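Next up is a structure, given as structure tokens.
Removed from the display is one protein chain of the complex; every other protein chain stays in position.
By letter and in written order, the chains are A, B, C and D; residue numbering begins at 1 in each of them.
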Amino acid sequence: MAETLLRVENVCKHFGGIYAVDGVNMNIREGGIWGLVGPNGSGKSTLFNTILGLQHPNSGGIYFKGQRTNNMAPHQIYDLGVVNGFQIPRLFPSLTVLDNMLVAARGQQGDGFFNSLFLREKWQKQEELLTDEALDILELIELRKHIFSTAGELSGGQRKLLEIARALMAHPTLLLLDEPAAGINPVLGKKVFQKLQDLSCSGMTFFIVEHRLEILFEFASWIYVMDKGKTVAEGNPEDIVKEAAFYQAYLGKE
Amino acid sequence: MDVNWAQVLVNSLVTGSLYLIASVGLTLTYGLSGFPNFAYAEYISLGGFVGYFVADELGAGLPAAFIVAFLVVGVVGFLCYRGIFQPMARRGATIIHLMVASIALGLILRHLIPVFGDFIPALGWSWAPSYFTITWVAFDFGPVRLTGLWLWTIFTAVALSVVLHFLLTRTRIGKAIRATSSNPDLALASGIDVEKVIWITWFLGAGLAAVAGIFRGAETQVWPMTGWEMILPVFAVVMLGGIGNFYGAIAAAFIIGLAENIGVVALTALGLSTSYRIGIAFLILIITLIVKPQGLAMFFRRS
Amino acid sequence: GAPSSETVKIGCLLDTTGDLGPMGGRILNGARLAVDEINAAGGVLGKQVELVEEDGKTDPGAGFDRVKKMVEIDGVQVITGPMITGASLLAIPYVKGRQVPLISPSATGIQLSNEDGTEWFFRTCLRDDAQGMVLADLIAEKGYTKLATIVLDNTYGKGLEQAIVDELEVKGWSGEQVASIHYAEGTKDYRSELQKIKDAGADVVVCVSYCDDGIIIFKQALDLGLDEVAWMGCDGNYGSGLFKDAKSAEFMEKAFVAGTRTVGTGPQNDHFVAAYTEKYGEAPEVYCDTMYDAVWAAAKAIQAAGTYDGDAIRVALTGIQFDGATGPITFNDIGDRSSGAFEIWEVVLDPSTETGYKNAPVKVITWST
Amino acid sequence: MDPSMYLLDLVVFIGIFGIMSLSLNLEFGFTGLANFGKVVFFLIGAYSYALLSQAGFPFYLCLIIGALIAAVFGFLISLPALRLRTDYLAIVILTSGEIIRLIVKTEDWIAGGDWGTSVAPAIALPGASAHAGILVNIGLVYVCLFICFTISRLLTNSPYGRVMRAIREDEVAAEALGKDRAKYKAQILMLGSAMAGLAGGLYVQYLHYVLPGMFLPIVTFTVWIMVLLGGPANCWGALLGAALVEVFDRGANLAKDLLTLPTDASNLQYILFGVLILLVLLYRPQGLLKESAVKTRATERVRSLGGAVRNKED
Partner (left out) sequence: MKPILAAENVNAGYGDVIIIHDVSVEVASGEIAAIVGPNGSGKSTLIKSILGFAKLFRGSILYQNKDITGIASHRAVNLGIGYVPQTDNVFPNLTIIENLDMGAYNKKGKDSIKTGKGDILQMFPELAARKNALAENLSGGERQMLAIARAMMAKPKVLLLDEPLASLSPKPSAVIESKLEQIRDAGIAILIVEQNVKKALELSNRGYVLVNGALAMEGESASLLADDSFKERFLGLEQGH
């Protein structure tokens, strides 16, 4: 069995009297696509934010590869290999699409103060490789012809796509995606998931919140169900649809 | 050493009241249009000048001065918005662009005042200060001294707070102001005439600045720097109170008023120059902002 | 080198905008009056005098730039001004290098005499130490023992305060300074500062201010009942301008024991006051007379030098001697007035004036090095 | 009289303020840090230079140490910069600047208080002509300007420059992409402040004197106008802006002598300056030169290629 990558242990996050995340436990192992579903407001985005260090949990522990990340800053968590795509895209609007991609690239030698000045030859070479990689991804999501448009000029769905593509540039070990298919054309959405699946075969792990179940269930290997801040069910897609908790919490049917 | 604390408190109350009157308009327009309007200082000065002209040169009395200054400066505020800031905002200007534009506009207005005076000598406007001729009697209440003008300043501040509270919470325009400052495009999509709302607010805001200018002018003098001399504490009030937050501004005005006046006592006790009094207000502001970037707004927000 | 042109240029650098704008505008009138008179009397070197007016914006950097502009572009060989110490400090080394003398009407600081190049810096006002001496004498003479000071937090305010305190110490005065308030330019709310003076129990307050902030201090002092204490003023708060505000006037009449100022006593002074009042419709305020004298001094020096050349003008200035609006004008070798007179003044009621108050001389003290 | 002296003096000022403008451009143009207290770092560099040179340090050390001290203050300012929104930060730095000026003005023991103190020129040439003095200064100032310009260019056309811009656009997103914004902001504010400090040192050694009155908020405002006019996020723009503003300032003052005006020329100069700024902001909000994209070998290669790709598809 694959190694545990991310362990969420009894995590709670409160906002005043609101228990957005209320004792969640999860165990995500290396490889594959992991799904997270749950009704609106059940705490999925909040859970993601705590994993990413954008918000700090009130209690509980988050461990990545065994290392406790509760109180780390987002950039430190990124350094460990955890990257995300926001539910509402947060691009750099006046940077070009290509620059948006290159900002995210992992391990750039040229983004240190002294390196950028004195190791120019070195990072220039590296950057050419990164650019090729970025262009390939942009080709896939049909943004290739927009590389010199600024991100602020993209349509709603294109922004979402770029948000995902940008996260891929960061060579994540674990990639959290918050509703990647929302606002995306089904044809393209499928293509994107296909790509994620290919990547997961080469060792990347995905943890995805998605309401478009027909897409998610086709690709995911394990599903967590959240309701009212708690995990109420988990299982593989075929089994989970048979779970009463899933039905009740999510679909609102008996 | 003996300190007449009662008097220091009264002084703070007067200072705070003036800051309150001066900052309400700024905080409303700041919240609505999303940028700090430095030309607001010049609305204060202009209010003082117009008030002086009406009350003294024309001899029409203070009430008339308040009304005319409110209207005239209100219109100036509206025109500034309509002629400069609105077109800029439409072209997607950033907060920084608008802020620098307002500094430039302030420069223009400040130096236009004496130019007007040159062309229309009857106005009596120039770099040399003018003084209101109305004098106010001083009263003794125990250890405390107050003048009629100070009482009026305090009264106006209180009345203004009450009126604005009702305006903002009970009237349609009040709600529309709040909606527009939250999300202007969506306000449009809710059928709110956003332009009109902004215009009215700019008119109101500049008008209130004029009122503050007259109070300040009557207490001291009017000259082209009248507004600039008090704009930094007024900004301190607006930011300490939380931008656009009228209730925060009320609290902040009195906190800054108190800090400045107690600061004077503390500074002299320490043997430091009272030049630092403005520094004390800012120290409070800076520390508050660093601890709580929202200012006092956190206390005045429903959850 | 002397450019040949139809007029003789005298530079004039005053701050007509910014913090000191109100004062600068009035001083400029004094300069213009002098130029008119000089030209009416036939000008200098057979040519008409042209006043090259520049605004220093109450900003030392801007003032310095204007000095350079006058020297390099206009070819001015003598400049009346600057008004403020800051611009003077910046300009002195430069004018020394370019050999153009400055004649300031209002920079009273003692330290200016110690700068390298001070021989190029003349002034028609008297230095702080002279005035400080007179004020200290007054304090000691009247037997006050609890001194409070409220002074501008700049070279003028602090310079004069220091001069008074130093002089009192020299005198072996037995009293103490119970409060020392330094307020920033542009403060317009002095209530708590004044309250502090009141609480300190001072028996005399020395106020070093300019006219426009003085008015506000005085009216707030009246509001707070500080008219029961004796007050002393200086040249900065002398003048009928302070009576524009009724409360300020009332206060000065009630509380002012005395103030001092540079003064001229002869017919030249009477002439100046009359001419100024007639031309501008108001009495001259502080430094209008020293500026008038500065322009006259420049003109006379050019005439005496016989050539329009900075160095020659400087030499001529050191030997100049005439009766100005502020008394006999002669300069010592570091460019300061070698003699002068101080008037001790007070404020009295006078129904014949527009405001009902006027300044009245108490006595004149002449002073020379 | 020697108009060429005035012209050369202008050249020195353009150089000094060119450095200021470049440094604000790094902070604001590229990184979005609204430093409305530029004058503080200018002041710190100036006073450091003055005090160090009085203590007998050679001029280059005075300049370098002055820049370093300014950098330390830049670091301190970066701490609130992490927490505060653009406009809050702007007003906080603006007022901290006023407080610091108040301190050097009020506390006589620091450097003479309001009296200021005189400063020895960096390179004294006893007995040389005034021209030679200015030419030496031009040399010194433009060497410094060249260094600052080169650093700006190299830095902004690199992945580092891309991160600067990303932080300007959305710092949380940048942080989630592994960019330690605290580090970047601190580095940029330190670099920007060091440049401003350097400019301050050059300024006072040129004027031979340092006074609190030389550091009014209007200096900050002027530098802002230079950046906005020339074009934020464009290094050439910063220089262009500095030159235009300096030329305008003196030009308008010279022009007034040629005209007969119905009112005080000084007021009109301010009004004209204000109107020009408004016109630029209204009709040319991106500045005269527009933002230069990140140029590296890789992006340039794609750009030459990308044009072709587009044409084919359209």
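A few points about this structure:
In this text, a residue touches a chain if its C-beta (ideal position, glycine included) is under 8 Å from a C-beta of that chain, and two chains touch if they have at least 3 such contacts.
Please read all numbers here as calculations on a predicted model, not as lab measurements.
Counted over the whole complex, the shown chains touched by the missing one are A, B. Within the full complex, the residue among B:75, B:95 or B:179 touching the omitted chain is B:179.
Where subunit A meets the omitted chain, the residues involved are 15, 18, 37-42, 44-46, 87-88, 142, 153-158, 160-161, 178-179, 182-190, 211-213, 250-252. Mapped onto subunit B, the interface with the missing chain covers residues 172, 175-176, 178-179, 181-183, 185-194, 301-303.
Here is the rule we use: only the chains that are shown with their structure count from here on.
Subunit A and subunit B have centres, each the mean of its CA atoms, that are 48 Å apart. The geometric centre of subunit B is 31 Å away from that of subunit D, both derived from CA atoms. Look at where the CA atoms of subunit B average out and do the same for subunit C: the two points lie 35 Å apart. Touching two or more other chains at once are residues 16-17, 153, 182, 184 of subunit C. For subunit D, the set of residues that touch two or more other chains comprises 102, 105-106, 264, 266-267, 270.
Of all the residues in subunit B, the ones that touch subunit C in their complex are 1-4, 7-8, 11-12, 14-15, 111, 126-129, 131, 133, 135-136, 138, 140, 145, 147, 216, 219-221, 223-226, 228-230, 260-261, 264-265, 268, 273-275, 277-278. Within the complex formed with subunit D, the residues of subunit C that make contact are 1, 3, 16-17, 54-55, 57, 59-61, 64-66, 68-69, 71-75, 84-86, 89-90, 93, 97-98, 109, 111, 115-116, 153-155, 158, 182, 184. The part of subunit D that touches subunit A in the complex is made up of residues 151, 154-155, 158-163, 165-166, 168-170, 172-181, 187, 191, 291, 293-294, 296-299, 301-303, 306, 309-310, 313.
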